[in-house]
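Of the protein chains in this complex, one is absent; all others appear in place.
Chain naming follows the written order as A and B, and within any one chain the residues start at number 1.
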Amino acid sequence: MGIALGELARRLGGVLHGDPDCMVTSVATLQNAGHGAITFLANGRYRKYLPATQASAVILGADDEEASPTATITVSNPYAAYAQAATILCPLPFPEPGVHPGVVIGDACNIDETACIGPNCIIESGVTISAGVSLGGGCFIGRDSFIGAGSRLHAGVVICHGARIGARVLVHPGAVIGSDGFGLAEDGGKWLKVPQLGGVCIGDDVEIGAGTTIDRGTLEDTVIENGVKLDNQIQVAHNVHIGAHTAIAGCVGISGSVRIGEHCRIGGGAGIVGHLQITDNVTITGMTLVTTSITVPGVYSSGIAAQENASWNRNCVRLRQLDTLARRVQVLEQKLAGKG
Amino acid sequence: MGIALGELARRLGGVLHGDPDCMVTSVATLQNAGHGAITFLANGRYRKYLPATQASAVILGADDEEASPTATITVSNPYAAYAQAATILCPLPFPEPGVHPGVVIGDACNIDETACIGPNCIIESGVTISAGVSLGGGCFIGRDSFIGAGSRLHAGVVICHGARIGARVLVHPGAVIGSDGFGLAEDGGKWLKVPQLGGVCIGDDVEIGAGTTIDRGTLEDTVIENGVKLDNQIQVAHNVHIGAHTAIAGCVGISGSVRIGEHCRIGGGAGIVGHLQITDNVTITGMTLVTTSITVPGVYSSGIAAQENASWNRNCVRLRQLDTLARRVQVLEQKLAGKG
Partner (left out) sequence: MGIALGELARRLGGVLHGDPDCMVTSVATLQNAGHGAITFLANGRYRKYLPATQASAVILGADDEEASPTATITVSNPYAAYAQAATILCPLPFPEPGVHPGVVIGDACNIDETACIGPNCIIESGVTISAGVSLGGGCFIGRDSFIGAGSRLHAGVVICHGARIGARVLVHPGAVIGSDGFGLAEDGGKWLKVPQLGGVCIGDDVEIGAGTTIDRGTLEDTVIENGVKLDNQIQVAHNVHIGAHTAIAGCVGISGSVRIGEHCRIGGGAGIVGHLQITDNVTITGMTLVTTSITVPGVYSSGIAAQENASWNRNCVRLRQLDTLARRVQVLEQKLAGKG
C-alpha cells in the first residue's frame, strides 16, 4: 500500500526533488501531515504552514519549491495534482458485485452482473443497470430508467421513471432525479396540474449533491450535460439545460426552462429566473438573482455584504427612498446649473 | 388510445376548426409535434413556431387561430385547456391495488383494499389509508396518520405521526411532513427543546414538491388549505397557515406562525419572517425578504437583479454609505435653499 515518490511524480506529470524510492501512504494537510504522508500547497492562505510541515513530500508550484523542508513534486496545477494523488492513494472502496438479498426487482430489468445493488433497493420494471454500477442502501430506481456504467448512487437516492443517467455519475444521499416539475395552469382561481411528460437526461461524469432535486421536463427533457458538478440542495426545475463542465454550489435555485452554458460557475444560494439563457463561461457570485439573460461571459453579482445591523437599517431606509433621492440630486444639479 | 378532435373540443369547452373525426394520440411542443400530436400556444414567446408546426391540432386563443397551419381548438384559456388535454391523453399509470409483500404494517391500521402500498413501505400503528391511495416505494407513515382518498405519495416520502393528509394530495419524493418545528427556549446560554406537540393538516388537492419539509405545530396544527401548490425544497415552519389555492415556488422559506392568505403567489427563494400575516391575492417576487405583514393585495419585491460584478461592487460600496449620502444631499439642499 502506498506509492513511491518517483512513480507518483511520473503519474502526476511533475518534477520530483527528493528520493524517488521514498514511499508515501496517505494524504494530509500541511499542518497535520506526518511521516509517510504527502500534502500539497495550492492556496496562498496556507503558505505559512509549509516551512514546518512534517510531511514526507509536498505537491506544490515552482514558486514554493525552495521553502519546502521536505521532498517536493512540482507541478503547474498543484490542486489538480493533489486530487489525482489522493485518488491514487485513497481509492474508494468498491462494493462487491452482487444483488443484496431482499432487493425488489421488477420485470424485464437488465442488471449487469458486475453491478452492486445494496440492501433494500427497489428497482422497478424495465430498468437497465450497467456494468460496475453501485447502488447504496435503499435506493429507488423508477421503471424504464437507465443507469450508465460505473455510476455510483449513495444511500437513499430516488431516480424517477424513465430517467437516463450517464456513465461514472456520482449521486449523493437523498438526491431526487426526475420528480415532477412545478407545472400549473390557472383556471378560475384554482390550479390545474400540467402533466409532466418529459424526462431527465444526465450526462457522463456528473456529480449530484445530497438533497439536490432535478425535475423531469414538461414535454421534453431536462438535460444535464457531461461533467457538470452540482453541490447539495440545488433545485433544478423542469426543462432546464445545463452545459458541460459547469459547476454549481449549494442551495442554488434554477427556474424552469433556463439554459445555462458550458464552463459556468454559479455561487451558493444564487437564483435564476425562468426561461433565461446564460452563455458559456459566466460566473455568478453567491446569492445573486439573475433576472435577464446573460450574453457576455464575465462575472455577475447582486449579493450584498453584511453590515453592522444599525448602520444597515439606516441605509435600508434610504434605499427604499432611493428614487426620490436621485430626483432630489437632479433638482440640485438643475438649480446649480441655472445659477452657473 | 387517442381521442377524436370533436370529442376533445367538447370536453375542453372549445371551438374546433378542423375534422372532428381526426384522432390525436399524444401531446408535444409546437416545434416538435408530429402527426397525431396535439400541441398548444399559450405564451407569446413561442408564437413564432406556430406557422410551421407539424401537429395535427393546436389548442390556442382566438387571436392566434388564423395563423395556424392545422386544425385548431379555440379556447379562452389555452394553457388550462392544454393541461386538461394532456391529462386525458396521458393519464398517470395507476399502480395495481394491493400491499407489496414485506411491507411493515403496525396494529390497528385501516388500509383500504383499493390502495396500492409499494415495496418497503413502513406503516406504523393506527394509520388510515383511504381508497385509491398510492404509496411509492419506501414511504414511511407515522402512527395515527390519515391519508385521504386518491392521494399519491411517491417514493421515499416521510409522513410523521398524527399527520392528516387530505384527498387527491400529491407528494413528491423526499418530502417530509410533520417533522418537529424549530422550537427552542434559551436558558442560561443553552437551548432547551420546546416539545412540538401539534400536528399537520394538509387539505385536499394539495401538491408538495420533492424535498419540501413541513413542520408540525408546537401546540396547534400547521395548516395547508385546499388546492395549495408547493414546489421543491420549500421549508414550512411550525404553525404556518397557508390559504387555499396559494402557489409557492421552489426554495422558499416560511418562518414559524406566518399566516399566508388565499390565492397568493410566492416566487422562488423568497423568505418570510416569523409571525407575519399576508393577506389574500398577494404576489411576492423571487428572492424577496418579507419583514412586515402585508395587508394590501399587490406585488411586493426586494430582489435585486444581477449586474456586471465590477459595477455592482462599486454600487455596493455606496450602498453601505447610503445614509451618509442622503444626509449630504440634505445639506446641499439646505445650503441651496439658504442661497435661494
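Quick note on the criterion: a residue touches a chain if its C-beta (ideal position, glycine included) is under 8 Å from a C-beta of that chain, and two chains touch if they have at least 3 such contacts.
Here the structure is a predicted model, which is why all the values come from computation and not from measurement.
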Touch with the missing chain holds, among A:28, A:67, A:109 or A:276, for A:28
Where A:41, A:99, A:251 or A:272 are the choices, the one touching the absent chain is A:251
Sole touch to the unshown chain from A:67, A:109, A:149 or A:304: residue A:304
Across the whole complex, the chain not displayed is touched by chain A residues 27-29, 32, 42, 45, 77, 79-80, 82-84, 86-87, 90, 92, 100, 102, 118-120, 136-138, 154-156, 170, 172-174, 207, 209-211, 227, 229, 231-233, 245, 247, 249-251, 263, 268-269, 286-287, 303-310, 312-313, 316, 319-323, 325-326, 329, 332-333, 336
Omitted-chain footprint on chain B covers residues 102, 104, 120, 122, 124, 138, 140, 142, 156, 158, 160, 174, 176, 179-180, 182-187, 189-195, 197, 211, 213, 215, 219-220, 233, 235, 237, 251, 253, 255, 269, 271, 273, 275, 283-285, 288-292, 294, 298-302, 304-305, 307, 311, 314-315, 317-319, 321-322, 325, 328-329, 332, 335-336
